[in-house]
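Removed from the display is one protein chain of the complex; every other protein chain stays in position.
Note that the chains are named A, B, C, D and E in the order they appear, and that numbering of residues resets to 1 at the start of each chain.
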Amino acid sequence: MMKDDLNRNGIPMSLTHTDDQGRASMVDVSDKPATVREARASAFVRMQPATLALIRENGLKKGDVLAVSRIAGIQAAKQCSNLVPLCHPLALSKVGVEFAFQEEPAGVAIETYCKLSGQTGVEMEALTAASVAALTIYDMCKAVDLSMVIENIALLEKSGGRRGHYVRAEDETKQP
Amino acid sequence: MMKDDLNRNGIPMSLTHTDDQGRASMVDVSDKPATVREARASAFVRMQPATLALIRENGLKKGDVLAVSRIAGIQAAKQCSNLVPLCHPLALSKVGVEFAFQEEPAGVAIETYCKLSGQTGVEMEALTAASVAALTIYDMCKAVDLSMVIENIALLEKSGGRRGHYVRAEDETKQP
Amino acid sequence: MMKDDLNRNGIPMSLTHTDDQGRASMVDVSDKPATVREARASAFVRMQPATLALIRENGLKKGDVLAVSRIAGIQAAKQCSNLVPLCHPLALSKVGVEFAFQEEPAGVAIETYCKLSGQTGVEMEALTAASVAALTIYDMCKAVDLSMVIENIALLEKSGGRRGHYVRAEDETKQP
Amino acid sequence: MMKDDLNRNGIPMSLTHTDDQGRASMVDVSDKPATVREARASAFVRMQPATLALIRENGLKKGDVLAVSRIAGIQAAKQCSNLVPLCHPLALSKVGVEFAFQEEPAGVAIETYCKLSGQTGVEMEALTAASVAALTIYDMCKAVDLSMVIENIALLEKSGGRRGHYVRAEDETKQP
Amino acid sequence: MMKDDLNRNGIPMSLTHTDDQGRASMVDVSDKPATVREARASAFVRMQPATLALIRENGLKKGDVLAVSRIAGIQAAKQCSNLVPLCHPLALSKVGVEFAFQEEPAGVAIETYCKLSGQTGVEMEALTAASVAALTIYDMCKAVDLSMVIENIALLEKSGGRRGHYVRAEDETKQP
Partner (left out) sequence: MMKDDLNRNGIPMSLTHTDDQGRASMVDVSDKPATVREARASAFVRMQPATLALIRENGLKKGDVLAVSRIAGIQAAKQCSNLVPLCHPLALSKVGVEFAFQEEPAGVAIETYCKLSGQTGVEMEALTAASVAALTIYDMCKAVDLSMVIENIALLEKSGGRRGHYVRAEDETKQP
């Protein structure tokens, strides 16, 4: 982190993952304090109402579509640093993945939660969990609906660390 | 695949990745012919115009934000079957990731391409590449903009296999 | 494979994964024909009746203990060549994991199935799936019962390949 | 961990890896103290006496069957959280794998040891090491003996953590 | 592969892993014939004579330094496409790793061999096996000698594929 390059809110004014010559660089977190870090992220799998109905029906039996998606999301959070090249390896202490059915537009809303006591935030882990949980729903339903779209992969909330508590503004989260 | 359970267009009417009791199941592709399979997928990272300007500026130097994102997408396509639990392991013969800057709304549009001669389609690989390429852009820019949203992860086109050529309808692809 | 070192039933009389000096060696399968290979394997997680009752009760709700175990087994089959050092990487065309509750002795019986059209058998993949499915049940129930034992990880059946069809003898499969 | 749901010995009376609706959940270990955690686990690969003789003979040369199995076990312990979905990623400080030949019944006994200073126990790591070490022996000997059985994958001892020292009761460990 | 961009020996005159704008690109191998591909590669771990003596002594007991190195090399070959970003995933049919002690200069010479019937060469797999085998020797001996140097990671021979048989010229292989 180039310390001189912060605006008065402590927000960097330049990209921290590239050095001053634009080269990729893993940020040094050695000097950051180990604090409790939490993050929540969202994703939404928009689909035809008939597809949603099939998932619901499956859910009434054994729930495997969402169960598989949940496990995929949890596993992906743990793999985040192998997927996103400049992420630090982390020892997550908690990963959660929850689902809600939505009617208008039809689809499955995903919310993930990651927690850690460490030197770096867990927002990428929460976003990765949401993305892979969504991809897994796509995979399990694609035989009936190739037109599904994954939307709204976004950070909802983040706490811990130098930059304090971030909560997504309301108008940012809603789908236009 | 429950063969009796197709409608007259050859589209399954039920989920193929769960059995008749709703349990997760990896589809048996042994009897499918090995044909050339191709898929293209999209993602869009919506961001503040100032964030886009920083990526462009970086791109004028060494281009590492997009270079890192491209590599992350290619690597993720190869990891697809480890991320999405019911995907088959595949020996991809080609993965490509391309970018375009977009002004209104501001952001980076990602398009991926996967190819294989094999028994199963490569749409999940293309979607996974798009998702992880987008997550990587988020990661590299998050220090300046936590409010970025990943949108429009969608299958654009798919060819090869029993179900023939799929091209996404125009109105499906546009951002609402 | 040391071709001169087979007995009259075509069974090797020495270890094929070490050379004549005892050094580890990955068997060359280039000359083997690509045929359909199938394998079924078992595992049994023996536990206290009260533990089994909790899994059953969970199963009546959402079934996640077995759902997670199934996914873990499927994923592990795909990772087999990264876990068992001299296994060949394979493009499995099908992996299945099934469960049965057993009362006497109490526990969960696991049966796995792997299939491939290729040059090498899939017995290690089926055994790996069974092992990791069992470990996952242990993990999810260990808070109530550390004394569970995983038993009877065995190959039940194997077909395809030079050595023909193998079916486990009856007395071998029964729990003592 | 549902704190109200412990019996008077501090043992949970319900599954901790599923929530009250039966859904898979990664236990939050943030509040647990970081203490030294140790675990020992066992596995036994039962085989025909002639198979054991071949391993011994190999052992008299270069010992690669057991050397490969040992490495596979150590590597698997480090991969535990990628195999068992609800396990936490851990920075193990020590993994050991030992072997003993046994004559009656014939086979190789495996004992593993894991150690960590951290917030969560290492029993799954020790059990995973034992399982994969056993699978590797099976793999290296399967050309001469498909009827081998892996038995007695069990936790022998565990220390550190809230629940104190666990030692497996004698009658639990013996093979019936 | 830009087909127009080959000299008269069929050797490309420009980099094939970047497109005409210099962007990373995974070469499309779909149209290449599936032939038997083989490659041999070398590495040399130069060390103090006393370090070599310790490895030899260890070798006289159980040989684990070289046994661990061999397994690490074999496993790394299978991981090549996850390490080297633009490599294709391959189903290797054979990997071998051999060692020779050398006195002047003192060190361990490594030679690896990979084989495949497929659409792309296996030289990167052989080179990766050699590199990781060498790193493993370094790791196991570093407590006594931090000054070891890994040298001469080179392709010795390569056959199969459009460009025919390559054998390293003699003067290239010798250590200066």
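One rule holds for everything that comes next: a contact is a pair of C-beta atoms (placed from the backbone, for glycine too) under 8 Å apart; a residue touches a chain by one contact, two chains touch by 3 or more.
The structure presented is a predicted model; accordingly, all values stated were derived computationally and were not measured.
Q: Counting contacts across the entire complex, name the shown chains the missing chain touches.
A: A, B, D, E
Q: Which of these touches the unseen chain: E:Val68, E:Ala91 or E:Cys114?
A: Among E:Val68, E:Ala91 or E:Cys114, only E:Val68 touches the chain that is not shown.
Q: For subunit E, which residues lie in contact with the unshown chain of the complex?
A: Residues of subunit E in touch with the missing chain: 1, 11-18, 21-24, 54-55, 58, 61-65, 67-68, 71-72, 75-76, 79, 82-87, 123-124, 127-128, 131-132, 134-136, 138-144, 146-155, 158, 166, 168-169, 172, 176.
Q: Under the stated touch rule, tell me which residues of subunit D contact the chain that is not displayed.
A: 36, 67, 70-71, 74-75, 78-79, 89-96, 115-117
Q: Pick out the residues on subunit A that sit against the missing chain.
A: Residue positions of subunit A that touch the missing chain: 23-30, 81-82, 85-86, 88-91, 118-119.
Just so it is clear, only the chains that are shown with their structure count from here on.
Q: Can you list every chain that touches subunit D and also touches subunit E?
A: C
Q: Given the touch definition stated above, what is the smallest step count connecting subunit A to subunit E?
A: So the least number of steps between the two chains is 2.
Q: Among the chains here, which has the CA centroid at the largest distance from subunit D's centroid?
A: B
Q: Suppose each chain is reduced to the average of its Cα coordinates; what separation in Å results between subunit B and subunit C?
A: Measuring from centre to centre gives 32 Å for this pair.
Q: Where in subunit E do residues touch two or more of the other chains?
A: If we look for residues of subunit E contacting two or more partner chains, we find 67, 71, 75, 89-91.
Q: Classify the chain contact graph as line, ring, star, complete or other.
A: other
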